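Of the protein chains in this complex, all but one are displayed in their positions.
Note that the chains take the letters A and B in the order they are written out, and that residue 1 is the start of every chain.
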Amino acid sequence: MDAIILQILNGLDKGSAYALIALGLTLIFGTLGVVNFAHGALFMIGAFCAVTLTKFMTWEVATGEVQKTAWGSEVPVTKPLFESWFGPEVGGALIDWSVPLAILFSIPIMIIIGFVMERGLIKHFYKRPHADQILVTFGLAIVLQEIIKAFYGANPIPTPAPAAFKGSFDFGAMLGFDPNVIIYPYWRMVYFAFAAVVIGAVFAFLQFTTFGMVVRAGMADRETVGLLGINIDKRFTIMFGLAAAVAGLAGVMYAPINSPNYHMGMDFLVLSFVVVVVGGMGSLPGAVAAGFLLGILESFASMNQIKSLLPGIDQIIIYLVAIIILLTRPRGLMGKKGVMED
Amino acid sequence: MLGLNKKDTTLLIIVAALTLLAPFILNPFPTESGLAQFNAGYPDLMQRFVIFGIFAIGFNILFGLTGYLSFGHAAFLGVGSYSAVWMFKLLSMNVIPAIILAVIISGLFAVLIGYVSLRRSGIYFSILTLAFAQMSFNLAYSVLTPITNGETGLQLTLEDPRVLGQSATADGSIPVTNLFGAEMRSTYEMAVGPWAFQFNMGYYLCAIIMLVSFYLAIRIFRSPFGMMLRAIKSNQTRMSYTGLNPRPYTLAAFVISGMYAGLAGGLMASMDPLAGAERMQWTASGEVVLMTILGGAGTLIGPVLGAGFIKYFENIFSKINDNILHGWFAFMPDGLEDFVVTILHPFIGKGWHLTLGILFMLVVIFLPGGLVEGGQRIARLFRGKKSDDKSDEATQSTPAE
Partner (left out) sequence: MGILEVKNVNKRFGGLQALGDVNLSVAENTCHAIIGPNGAGKSTLLNCFVGKLIPDTGSVMFDGQSVLGRTPHEINQMGISRVFQTPEIFGDLSVLENMMIPIFAKRDGAFRMHAIENMHNEKEIVEAAEQMLEEMNMADKRHMHSASMSRGDKRRLEIGMCLSQQPRLLLLDEPTAGMARADTNNTIDLLKQIKDERDITIAIIEHDMHVVFSLADRITVLAQGTPLVEDDPENIKGNPKVREAYLGEAA
């Protein structure tokens, strides 16, 4: 029992990331009809927003003083940029909280990137075949990840969470199991809660605003909505920006869980596509449900008891599930009729 | 000739001449000159040209003709490599049985994956093939380690049985791959004045196999079967209402292109007898897609051009460094020189992939027909508007008469 709870918890953070990326992919696919292979790159850029902000805050600036080393040579004393601006107290706290602060910093950046991508590139591909869309966004993904690599190098960059969230929470003790059996890092809890809030916000936005209503109508029947004289294109651009922001936020908060590297986007993209297909192309709840489901399945498959029964299952479980789903339920778990039927 | 019409025969002869004379053509600069870095006429690189040429020709039979975009073709390349290396371990160092086994095993593998994946089309097909390839890749790294040797990759050892050959040579080293005794690595160097041309056994074997593959591809393109594949791409509804079953046609195309990939994998292992899982990774599948699109999907010569183009520039760009750039722009004033070098820096050396990505995007956006279409457009500029239709027919897959 305790092992099961632990695996469910372990699956939640990865599942959250899958769900957030798949949500954005589905939004883009459902509204614009575009298969965006560059969506993983947006996730990665989000993570690098966190890296950038942390780096900027901790930029070592000379204080003007010099210090003598043990060998007698003089070296200038440096301190992080934010400590020199705001003093050690406030500056230190800001640096400590750089990842959560990066959320504020990343939202406008991601939205701008989304707008530029849509207006500059994607909109020219609405009428082109899906194969062309896949190819051009695949090319874009390569370009984006290589740019990041050129700036930040190939190695993962550790980006710590605030000190307050270091350590783990003993779930087992709370639920009445033995202590130290079900422990779960605080930051992963934060990530899950954060993902839940973002997903909730996106759904609320689509459900309760006029804008959302038009977008949902557009997802169901683009042509008719266009005929009603509603400017769909403009709204779809905004939708793309929103999807980019969701992917970016998923990336920002993921930075402390896995040190960001330039190819993390591609790693997540392949799995997120599988998630979208399992959930049902064009179904937002499907994408979210499938994201969590596959995250949790993956973590179950990596339990030792299961691995000893079915060796290697942890490596392939997601793909295996996707293949079975695609063959038995071509529309995915919650896919709607008529969306990419064949 | 050979059952081809005049135009196709000409094309085949040109490709044959270019391939067989490659050691000359690719080595235009004297060894000592500063431009020698642009030479590509050394065995290792030339082998890669033709091997990836085979891979792309095969991929084009599937993607170019039927329009089914597979994102998992590297799996067949990997399977071919593993099969070939096992043949070297168990049977002998002769490349023929290794290549044959590589083609057969990858063909069987393609039947299996194709049968399942082709139940869906469009993006679902792409994702299914991607999922299968990633599964193979992950398995090769983990549970299948006894067969694949995991992260280290499959290599030859002195303990391998090699029942028809020898486990070790007289001097106690691992024997080398050969074709009935002719070693793949043997290279004849011909010095002509300041030039040095290298003729490598392995390259010529690959080149001849590529020419045969290319010839077969032409026959397939011009056959009724090839026309059916194009019909599938064009209109599947009409296809089935015309009494034709699209599925066996697509499966046949999938298996043929899988066997081409296996052949390429087997040749890779024959040139350098080791095989690693990274050959199956989806970035490798992406690479063959890039080659085919860049050259021109659905055209005969496109994939070969694309493969050559990408492998050549990969090699050249990776070798250029800041010092070389400074050398080139030395004529500029210092500040400007540094500026230009700084601008170009991200695109060279390790930044080659950035250049490739940008190039690829530009091709998909502006030149969906790839280099072949680019060539046609240029030809049209010179010939004037009149001959539009003719030049189309001359290079595209649509047979004219």
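Keep this in mind: contacts are C-beta pairs under 8 Å (C-beta built on N, C-alpha and C of every residue); 3 or more make two chains touch, one makes a residue touch a chain.
Since the model is a prediction, treat every value here as computed from it, not as a measurement.
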Practice prompt. Determine which of the presented chains are touched by the chain that is not presented, and list them.
Written response: B
Item to complete: Taking the full complex into account, find the residue in B:185, B:233 or B:380 that is in contact with the omitted chain.
Response: B:233
Response to the item:
In the whole complex, of B:24, B:225 or B:347, the residue touching the missing chain would be B:225
Discussion item. Just checking the interface: what residues of subunit B touch the absent partner chain?
Written reply: 3-5, 216, 219-220, 222-228, 230-231, 233-235, 237-245, 248-249, 252, 256, 393, 398-401
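FYI, only the chains that are shown with their structure count from here on.
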Practice prompt. Please compute the C-alpha centroid of subunit A, do the same for subunit B, then give the distance between them in whole Å.
Written response: 34
Worksheet, complete the sentence: Per the touch rule, the subunit B residues reaching subunit A in their complex are 67, 69, 116, 119-124, 126-128, 130-132, 134-135, 138-139, 141-144, 282-283, 286, 289, 293, 346, 351, 353-354, 356-358, 360-361, 364-365, 368
Worksheet item: Mind pulling up the subunit A residues that touch subunit B in the complex?
Response: 35, 121, 124, 129-132, 134-136, 138-143, 146-147, 149-150, 266, 270, 273-274, 277, 281, 311-312, 315-316, 319-320, 322-323, 326-327, 330, 340, 342
